[in-house]
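Part of the complex only, each chain left as placed.
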Amino acid sequence: DFEKALDEVKPAFGASVETLEAYLRHGIISCGEAFDHLRETLSMLVEQVRASEKTPLLSVVLEGPVGSGKSALAASAAMTSDFPFLKVVTSESMVGFSEQAKASQITKVFEDAYKSPMSVVILDDIERLLEYVAIGPRFSNTILQALLVLIKRQPPPGRKLLIIGTTSMTDVMESMSINEVFNVSLHVPSLRVDEMVKVMRSLDVFSVMDIPQAVDLLTSIHSKVVPMKKLLLWVEMARQDVPEGQKIPLARWEQVLRDLS
Amino acid sequence: DFEKALDEVKPAFGASVETLEAYLRHGIISCGEAFDHLRETLSMLVEQVRASEKTPLLSVVLEGPVGSGKSALAASAAMTSDFPFLKVVTSESMVGFSEQAKASQITKVFEDAYKSPMSVVILDDIERLLEYVAIGPRFSNTILQALLVLIKRQPPPGRKLLIIGTTSMTDVMESMSINEVFNVSLHVPSLRVDEMVKVMRSLDVFSVMDIPQAVDLLTSIHSKVVPMKKLLLWVEMARQDVPEGQKIPLARWEQVLRDLS
Amino acid sequence: DFEKALDEVKPAFGASVETLEAYLRHGIISCGEAFDHLRETLSMLVEQVRASEKTPLLSVVLEGPVGSGKSALAASAAMTSDFPFLKVVTSESMVGFSEQAKASQITKVFEDAYKSPMSVVILDDIERLLEYVAIGPRFSNTILQALLVLIKRQPPPGRKLLIIGTTSMTDVMESMSINEVFNVSLHVPSLRVDEMVKVMRSLDVFSVMDIPQAVDLLTSIHSKVVPMKKLLLWVEMARQDVPEGQKIPLARWEQVLRDLS
């Protein structure tokens, strides 16, 4: 009956792979030990769910600053797991839904997952799923309570589930006891100087000689650490108008940083 | 008519035993006097409900840190009571229900219990039943008021009821006057060093010689006391990749603790 | 037409007497002057409603710690009044009702009372009727407003009504102006040492010689004053396993107190 379960979940799988790929549009750039270790730990959790009989359910939350690469890491772990059911729960596909509708949509994803022998469910941007806003603060307690239960609920006998959450609001997660229901919590940091250097080398848009100074400009104009997503955006902006095949001049780089950050 | 009542409640009974067994998946590991005394006190309460004519209703709340074993202790007391009606009230079976629906579901369980000559009702994770969240704070007053009344309401003449609640939010229970409506309150603690040693021996996954150092690593990397559930999870993770029949090397144990806690 | 009114209210009367009896399951144990005086004052109020033409409506609130005997005293006053209409308004019979439904149920009781020449209405556990909880705080303003009006509203000409409220939250009553609408407020205290001695003698479960020490244990392990209901429960627990006809040994008494309080 695993075969049959597998068949049932196929369409769902297909749909989500698209989403997962979107999260990886810019790929995963190797940028140092910290990130490599994160990826290995995620792999280990995947393997434990696959292998261990005593831990059919594991849950891990990736927390870190906006744009640090949490969603991409989650997507990458899911893609490489080879589990037959992969699904991203994201508010992007639920714009304008009522709290109730969102909660039942989320519940539905878990119930679909329970039908597959092995599943990964990504709860992307948990604060957004919860409709959280710091003023008030306000959020959907209906959705929160559903998550608090779903993250802890054991799948039916014989089924295995890895839940990967992402959030950039660690404090909020704590004040809502969400961190407590996850088995493991991993920090995804912004890039430090040496990591930025690695990323820039890998992007190959600056002349190698310019890279130290480019990073210098970045940290002095902006801040000591920079999230991956921002770095990629600014490089893309600076590349604007630079003729095909040429590198970004430092002057232009400085201009972009001063105008936009 | 007791016979008839008994028949009526059978299906409910069956269903709940499954849940109770799920709570005991890892069994009850004997880990010291404190836990043994807790179990005896629970037994005594069961006996009093069974025997005394003047106390047809008793209620006890088990409070203690997350993962300390509250639900397992409650389930174990219920299983060993041999009462004909055993039922767990848990939010796991009410995900996405409205407040009203939850309150009436809970009420229903009590009314079913009143039909049996002797019953145990477990109110598992009361804060979750109440949809409690510290921000605000918010919770369902509808459900709270139902519980405050149901926990104190005498069963009909000739029927007997033991109510066991569990919670990891003692302060919250107090600010909601829930502790006041329970006749008895028992504390379920995290494991101390000597108890961890006992548990590890019983698990038989470390070489006996390594256990003191394994516990040492645990308390220095994590904290002085550790809840049962966390200990079992980390051991399970450390066992990962360790060849069948071999013990967990201390190095791997340390690695797991550093990565995940 | 008094006769006819009387007939109409009979069923209601019957139903409530049952409830009243339930409140008196453990009887009223004579335990000292303070309690005797309370009972006399209540009798005097009953007599005034019966006799005076100028005070067809009187209202009294019994306030005191949880378990001090408020409900039992109210029930006892009602039972001995011999008024043809006696009714307890309690949240136990309204679990899961909406605010609106509760308010109209309560109003209905008063309107039934107005049909009888003389009535006692008990508003038991006013904070529970109001769905009060200290966090927030929250409560039903719909029910509160109904009570604030009903407690002050004169019955129709020729009808007489005594209202007895009970509460263990005196502060809350004040902040809601409920104390102001009651004509009289009486305090029902926990038992002091001499009163506990009297109660224990009357219960006849300790050897007379042991009573002073039993009370001593109680006040040193628990607290200087103890509510009647708790005392009765602990005695009942200590009696557990004590062979028929024997007294409770002090050692067992101490054990029970240490385990449960």
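Order of writing sets the chain letters: A, B and C. Residues in each chain are counted from 1.
As a convention for this text, contacts are C-beta pairs under 8 Å (C-beta built on N, C-alpha and C of every residue); 3 or more make two chains touch, one makes a residue touch a chain.
Computed from a predicted structure; not experimentally measured.
This structure file shows 3 copies of a single chain, while the whole complex it describes contains 6 copies.
Definition applied: only the chains that are shown with their structure count from here on.
Chain-to-chain contact here is organised linearly: an open path runs through the chains from one end to the other.
The angle of the rotation superposing chain A on chain B, based on CA atoms and rounded to the nearest 5, is 60 degrees. If you average the CA atoms of chain A and of chain B, the two centres end up 34 Å from each other. Rounded to whole angstrom, the centroid-to-centroid distance between chain A and chain C, based on C-alpha atoms, equals 59 Å.
Looking at chain B, no residue sits in touch with two or more other chains. The part of chain C that touches chain B in the complex is made up of residues 22, 25-26, 66, 91-92, 95-96, 128, 131, 133-135, 138, 233, 236-237, 239-241, 259-260. Against chain B, the residues of chain A that register as touching in their complex are 37, 41, 44, 47-48, 51-52, 54-55, 100, 103-104, 107, 137, 139, 141-142, 144-146, 148-150, 152-154, 172, 175-177, 180, 183-184.
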